[in-house]
Every structure is written in structure tokens, then in C-alpha cells.
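Complex shown without one protein chain; remaining protein chains in place.
Letters A, B and C mark the chains as written, and numbering starts fresh at 1 in each.
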Amino acid sequence: MIVLMQFSAAPEQADAVCEAIRGQGLEPLLMPGEHMAIGIPSFIPPELRSSLEGVLGSLPGVSRVQHVSRPYKLASMEWKRQPTTVEVKGVKFGPGHFTVIGGPCSVESYAQYSKAAKMVKAAGAKVVRGGAFKPRTSPYAFQGLAEEGLKIIKQVGEEEGLVTVSEVMSGEAVAMVAKYVDILQIGARSMQNFPLLIEAGRSGKPVFLKRGPSATIDEFLLAAEYVLSQNNEELILCERGIVPLDRSYTRNTLDLASVPVLKEYSHLPVLVDPSHGTGVARYVAPLAKAALVVGADGVMIEMHPDPKSALSDGSQALTPEQFKMLMDDLKVLAKVQGTVM
Amino acid sequence: MIVLMQFSAAPEQADAVCEAIRGQGLEPLLMPGEHMAIGIPSFIPPELRSSLEGVLGSLPGVSRVQHVSRPYKLASMEWKRQPTTVEVKGVKFGPGHFTVIGGPCSVESYAQYSKAAKMVKAAGAKVVRGGAFKPRTSPYAFQGLAEEGLKIIKQVGEEEGLVTVSEVMSGEAVAMVAKYVDILQIGARSMQNFPLLIEAGRSGKPVFLKRGPSATIDEFLLAAEYVLSQNNEELILCERGIVPLDRSYTRNTLDLASVPVLKEYSHLPVLVDPSHGTGVARYVAPLAKAALVVGADGVMIEMHPDPKSALSDGSQALTPEQFKMLMDDLKVLAKVQGTVM
Amino acid sequence: MIVLMQFSAAPEQADAVCEAIRGQGLEPLLMPGEHMAIGIPSFIPPELRSSLEGVLGSLPGVSRVQHVSRPYKLASMEWKRQPTTVEVKGVKFGPGHFTVIGGPCSVESYAQYSKAAKMVKAAGAKVVRGGAFKPRTSPYAFQGLAEEGLKIIKQVGEEEGLVTVSEVMSGEAVAMVAKYVDILQIGARSMQNFPLLIEAGRSGKPVFLKRGPSATIDEFLLAAEYVLSQNNEELILCERGIVPLDRSYTRNTLDLASVPVLKEYSHLPVLVDPSHGTGVARYVAPLAKAALVVGADGVMIEMHPDPKSALSDGSQALTPEQFKMLMDDLKVLAKVQGTVM
Partner (left out) sequence: MIVLMQFSAAPEQADAVCEAIRGQGLEPLLMPGEHMAIGIPSFIPPELRSSLEGVLGSLPGVSRVQHVSRPYKLASMEWKRQPTTVEVKGVKFGPGHFTVIGGPCSVESYAQYSKAAKMVKAAGAKVVRGGAFKPRTSPYAFQGLAEEGLKIIKQVGEEEGLVTVSEVMSGEAVAMVAKYVDILQIGARSMQNFPLLIEAGRSGKPVFLKRGPSATIDEFLLAAEYVLSQNNEELILCERGIVPLDRSYTRNTLDLASVPVLKEYSHLPVLVDPSHGTGVARYVAPLAKAALVVGADGVMIEMHPDPKSALSDGSQALTPEQFKMLMDDLKVLAKVQGTVM
């Protein structure tokens, strides 16, 4: 941690900063070459990090407090030197595997979902998605079938032998969703819903955590830290696009560089969602392929038996034919990359 | 709504779009001057808006679907032509009034909170803030006193005759928080926590809704719409800074232009939070004053009896003396602007 | 073009808008379903587009003016239905080819540049980059060897039989740079240096245009339009990263989705620069491979014979060995994609 003093700071103000650092049992280090910067070269416990930043930042003459070390611990590659593989009913999320999650945005009916799942399976994917509780920007949009939808997911998952994943939107709903699905999805808008993160962690179920649209890497991994701190290591990260510079052509900006970054700093598996990442069906395939070669451990793809009749997000859903073609292309690339798919 | 066709679209694809529009009981309009654009000049019910976008967007040859009208209804100035004033125990949030909410980031103890509230009152403010449930980016940071904190808020509010506001982080906690405080705050990270928005709306309590860091104006007003759609019109909006271009000097980018924009398009009162908006105590006063002259109906200011001992966000908290000086400056400006304070 | 009226607009104000539209020889269309929106369904000449927007936008009661059609013409796939291939001394930039540009950030000496070029060639690339005029954020950073550097580029290019590309930073310098190099690079910071774009267009030389860090797709293609409007079709676009959400891990956010977007809306070839796009040497290879499968026509890669002695941008430069490995990986993927490399 480095404390930068203002240009106008008096030497006594720097002394007061040193005093405050010592008051926390730490040793300050004057960095004379930089204009009145004071470093804390020793270890700062995570519990102290945030309050110490506030305390030092509030002292007169301080310009700002800059962190040097990373704020996450359990999520870091430093804490656990081996990459984590999350295994759900034999399906692996982690290095050496490229796992595709397919399926519609929303569960609309047994018929629609069963059809979708059959097509997911026929194309060679082993995990099916489908929303029963839908976080919709507008209260006037379709909100999902709720528990009825979860029952359909469970039934169809069993019938087809597919692993299932569905979104949970609040801590209180975790128990119910956990009863029906294999993997709990936490959506981008809920990435900093801390009560939800804690409940999902406590459930012991595998968790699929999407990056929030304005989340930095540190914020993303700290959200992961909430889950991990409940002794739940069954956690999968998902890049799904960040706040776009240009909303005219795509819905979000898919930040594919976050994949090698996350893989370097964290041991957790990383998937990519090019459907939300672009919002446009015809850009999904090229970006899914890019996700594979950039090093992701899989992708989540929206596919609908009949996109033009979808109750939500039809414009980003692939048709079953497009999904099949993409799966075939991915298999060729996976072979080149030496990844199992 | 306008459907733009791709450059490569065939005439039959445009026909299919027209057909799909007619299938919804609407009339398409070819716009020959623009390259194959198809408009829907008639009224589109809010319930149809989102699914229609998906349906048309999924058709072959469609480049994108562009909305023309605004997606919110109850929050709009069109729906309710008079500005709304939310009145809580005699304190008014709305045009002609400039209402200051002051107080610490977190309730830390009865002594600390009581001291803070007395200072808020002494400076002339009528509403005291204070967090009992704290949404913290890191699980290692102070998380608040929970119900114990709410009890302190209630007691101190009554002792000092101040209106109280505190954050609620989940739908299930609404009932408990509503029991103790006058105004339910929904934080920036929870702006799209839809179950929470609905519960807060149902509570009948006044709601103080902060803009999310990546929220567009439409997304912000649609979040408001969730509350309003529960027949709760006691809603106050708060601009608190958006995702920053430059994190080196401020924590967020305070978007003050959103104030006149929101006041033009919505009837709801709008406050500004320059404490989170900048994250730096010494920039709070100038931006609070700017909020006043730009037309905000008030500000929320973090003030701590002793910022350097604060358990959270010390570096953005004013001292009681700074808060008093700011209040005095605001009063002078309020007089110039013809606003009651 | 659609004119949206304010909620408070009077019918006479809408009439005045219609009158102003008719005054330009165009026909207004009332869109009754949308709250007082007025469309112009007929063709709007590009010359009229911008001033008409200003005129209508300044009328009382107007909320905003929304474009429907795309603002670019010569750069659009609509204008020229076949993709453009730019050929320079037998090297092709365009569909079916994946062309790699390699070389150091700056030309530092004949020895350094000759060594770099030999390694570029040995790895199988045919185009060598190298800056003689360097746009540096700080005036204290190395600014390049100027004309001396250009002479080195020319000499080395001829010795090794490589096509050369180098940046030009001002309109007045175009003639000089054009004398020595095969392709004129216009850097991201100069994307809207309009006098430079015009001079580069007039030079008749092939132009390599990088996207500016805050440029939307429309702004990027309008910058291209400046070059094309000088009757110069030898234009190559380059995505190199946009303004980052998170500066802690990468220097920019590489927007790979812009590749399929640009390829759909424009006929121009599109390359990707993952070196500036990430700013971190160890992320360059995965993102270069992602660029290939996402459909780019090539990549520009910084490679330095000895990155740790580089006078600029050393931390994003590959070593010759890393460059060679990347080339080999790209060749395998190019084969899979059916692209010549």
C-alpha cells in the first residue's frame, strides 16, 4: 500500500500518516524519490485493507491511497497454485476441457424446453441452460415461469441426461432453485448481490458467476471470494461482456482479454457467453470460436428451437442448425488446441 | 420502432418482417429513403416491446431493431405531468426544496451515531443516513451491525427528531428494515435487483433509489418503474456517479447532466450523492454546490464525527465542521436559486 | 431520420418541425403511435444529414433527432458489394488471406531494425512495421529517429524484400513518409486528424488506419470515408483496443466483436493489433489467434529482437522466439479456417 501526499502537504502531515500506520502495527517507509509518498512494505491482512485505506485517505494532506497487492485471496492463483476443475455429474469445467452450455434464454413450456434440450444434446453438448426467473430490465417484459419452469428444467434434464444450469436472483430463492437444478447461475446484474453470493456459497451447489457489466477484474474476483469464503470451491466464472462504448452494433463489449487475465491470476475455470456479449445471433459463432482459442474453458450459448417465437432475447439466439454448425467448428478447433470437447 | 435491414438483405426478407409485424396486429411502414428500413408508426404496448424486439431481431436479413419511444411509462413526465414531491414526516423531496441527507457511511455504535446525528441536526439538515447492512466489494471489509444497527438508527432518529434512511440489500430484508427506518435506500449495486425493487415497492415505504454504475437513463427509469408498478409513488432517484474513465483521481464519474435530463423526462425527485460520486472528501463540497445549481432536489452527504476512525469509506466523509460549512454555503445558493432549504 | 418531440411539446411545435422538414424539400411523416415522433422516410443526402440534425434539434419542443441510416457511404458494403483486397507488392490484405505485420515499436538503429526484419522474415511474415515518428503521451519519452528512421526502414525493407509500414503523424509529413515506406499508418490518436486523413488519401499510397480509443464504429468508418473520398481505395482498417474499463491488467479493451461488425457493414479489410490492444506481451498470442478465428484479415504484432532493451513499449513486444511460435500457431489455425497465410 502506498500513500501519496498532496503537493501542498506539510511535513507534519506526512508524519501524521506515518503515525497512523504505526498505530495499526505496521511500519511506514518514506519513498523520498517520489514526492512525499509513504509505503507500507509489510503484509496487510485483508480485514485491514479497506478500513486502512479509509483511515489513511481521510488524513489531511493525503492525495490518495494506492493498493499494490491484489485484494482477493481465495480466488487467487497464489492461494491455490493448481487450476480448479469443477466437475458436475461427470462434466468437467476446467483446463484441458472445452465445455459448451446451450439452450434457450427462458423456459417457456415443457414442449419448447424438451425440444431445445434434445437439440443441445444432438449437437453434442452436455449442459443445458434455461431461465425460470428472468431478470428483465423492464417490468413489462416476460419474467419467467418461476418454480413451474424449474420443474420443467429438472424433468427435461433427467430425461435427456443433461446437466442443468439456471439463474437464481435472490438469496431467499437459493434453496428452491438448488432443489431443481445442478448449477446455480448468478447473473451479471447480481454479481454484487452479496446476500445472494453468500447463500449460493452456503448451498454447496456449483455456482456459475457472471461478470457484471461495470466490474473490474478485482471486483469480479472479490465477488467470487464471497462464494469461496463459504467453503464452496465449486465456482465457475463467466465473461459476458462489459458496458459498451458503442451500443449501435452490439449490446455489450465482449472482453476476451479477460480470459487470459483471469486464468493467470485465478485458479477458477472461466467460460465466455458470446450471446449476451454481443446480443446479435450472427456474431455469436465467431466470438465463441475466439473464446476457445483465447483459452476459455467453455462457452454458454443461447439456442432456441425457433428464435422468432422466443419470449425473450430472440435476436441473440442461434437456431438449432446454427448451434450444430458451431459445435462442429468448435470441435475442430478444440482438437487443434489439444482440448477435450 | 424501426427495423433496419442488412445491406445484403433480399426483398423477401423485408416482406417477412412486414408479415411478422402484421402478425402482431401492427402495421408496417416501408421507409424507402433509408436503405430498407421498416417502421411501425402505431402504438406498441409496453408488454409487447421487448418480445417484439427479439422476434423481429431474429429474422434473417435484419440488421437491428431500434426503439423510438421511451421504454418507461409510470416514471415518465408524459404519464404524470406534474412533478412528484415525496413528503416524509414533513420533510419534502421535490421541486422548490433542497433537502440534505447527512450522516456516516455505517452505524458503528450508539455513541458514534448519536454524535453524528446531533451534528447533522446542528448543521440544519433534517434527514440522517447510516448503513446497518453494508454492500462491500470485499468480504473482508466491515459488513455493518445488521439489526442492531437498525435499532440504533430508530432510537437516534426519534431522539433527534430526524427522518432516517438506511440501505436494504435484499427483498427478504425489506420488512425488517421497514420496521426501523423511514426511507428504504436501494444502493447502486442493487439497482437491478428486481425482487428487491418489487418488495420495496410493495412495502409502501418511501424508496430512495440510486443509479447503478453502468445504468443508462432508460435502465435507471425502468428500475424506478418496478417500484412504481407496485403502486408506490414515494420514490426518490439519486445520481451517485457512473463507471469512471479515470480511477486515479476519483472513484466514479459524477454525471451531473443526468439531473436536468431526469427532471425533464421524469416527474420523480432527483438527489445527488457527491460522496460516492467522487470518493474524495475534498471534492464533495464543490460538487454538492454544483448539484444544487444544476437543479437537484437535494444531496446525500457522508459525514462522520471522526473520519479517520470510520470503519468504512473514511476518505470520502466530511468532518462535522466541513459539513456545517457546506450547509451554510448551500443555504446561500438555495436563496439565490429561490429554493427552500 | 426521426425527430422526437418533448413530452411537453405543443402541437404547433410539431407543426414547425414538419414545416422545417418541408423547407428542405423533404416530406415529414407523423408517427402517431410514438409520442409525437416525426419521421423523414425519404432519402437524405449525406451533405444535408449533419446540418439538418442541427436545424431540427434546435427547434423548440424537440427532444432529440435520431438517425436511422448509416452516415458513411463509400466505406459501406452497400456502396461496394464486393470486399476490397488491398494488394501491396504482392502482399494481399483482404478475404481469404491472413497477413501478419511484425516488427518493433520504434526503429532504433540500422542494426536493431535489420535484425528485427530478418526475424520477421524468418518467421514467415511479409510486412515489417517500425515507427520513425512516435506519438508519445509524454514529451519526455523517446520520440523516434524521424527521417533518419525512415531511411533505415526503406533500406531494410529493400534488403529483406519486405513490405514496410510506418506511422505518419501530420498532413505535412505525408509526402516525406510516402517517399520511404509502402504503407502509411495513421495511429489511433490521429484517427480524427482530418487534415492528415485527407493528405494520406491524396497521396495515393495504401493507408493503414487504426481505430481511435473512443471511436464508435460509425466514427471509425467516417474517418475511413475521409481517405476514400480522396479517391484512394487502398485502405486497411485496424482494431487496436478501446478505452478500457479496467486499466489494472490491460492497457486497452480489445473489441474483437468489431471485426465481424466491420466486415458486415464495410467492404474494407480489417486487421487487429493485439499488442496495443492488451499492452502485455503474454496476452498477445492468445488474442492474435482469437483475431484469426473471429475473421480478421491479419494482425499487427510488436516484436523486438531484445524487448528489455527497447526504447519504447518493451512490455508489449514479443521476443523473436515468441513471434515465431505465434506464427506457427497461426498457420495451423489459418489452415483450419481455410485462409492463406
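We take it that contacts are C-beta pairs under 8 Å (C-beta built on N, C-alpha and C of every residue); 3 or more make two chains touch, one makes a residue touch a chain.
Keep in mind it's a predicted model, so treat the numbers as computed, not measured.
Participant: Tell me the shown chains the invisible chain touches, ordered by label.
Facilitator: A, B, C
Participant: Please pick, from C:77, C:181 or C:311, the residue that touches the omitted chain in the full complex.
Facilitator: Residue touching the chain left out of view: C:311.
Participant: With the missing chain put back, one of A:44, A:146 or A:336 would touch it. Which one?
Facilitator: A:44
Participant: On chain C, what residues meet the omitted chain?
Facilitator: Output for chain C: 20, 46-47, 49-51, 53-59, 62, 64-65, 71-73, 135-142, 169-173, 189-190, 192-196, 212-214, 219, 222, 225-226, 229, 243, 248-249, 280-281, 307-317.
Participant: Please identify, in ascending order, the residues of chain A that touch the omitted chain?
Facilitator: 2, 4, 6-8, 29-35, 37, 39-44, 66, 68-70, 76-78, 81, 243, 245, 247, 264-265
Participant: Which chain B residues touch the hidden chain?
Facilitator: That gives, for chain B, the contact residues 214, 216-218, 242-243, 245-246, 248-250, 253-261, 264-265, 277-278, 282-283, 286-287, 289-295, 332-333, 336.
Basically, only the chains that are shown with their structure count from here on.
Participant: Thinking of each chain as a vertex joined to the chains it touches, would you call that graph a line, ring, star, complete, or other?
Facilitator: Complete.
Participant: Farthest from chain C by Cα centre, which chain is it? Let me know.
Facilitator: Relative to chain C, the chain with the farthest C-alpha centre is B.
Participant: Taking the mean of the CA coordinates per chain, how far is chain A from chain B in Å?
Facilitator: The separation of the two C-alpha centroids amounts to 25 Å.
Participant: Taking each chain's centre as the mean of its CA atoms, how far is chain B from chain C in angstrom?
Facilitator: Centres of chain B and chain C (C-alpha means) sit 38 Å apart.
Participant: Where in chain C do residues touch two or more other chains at once?
Facilitator: If we look for residues of chain C contacting two or more partner chains, we find 243, 245, 264-265.
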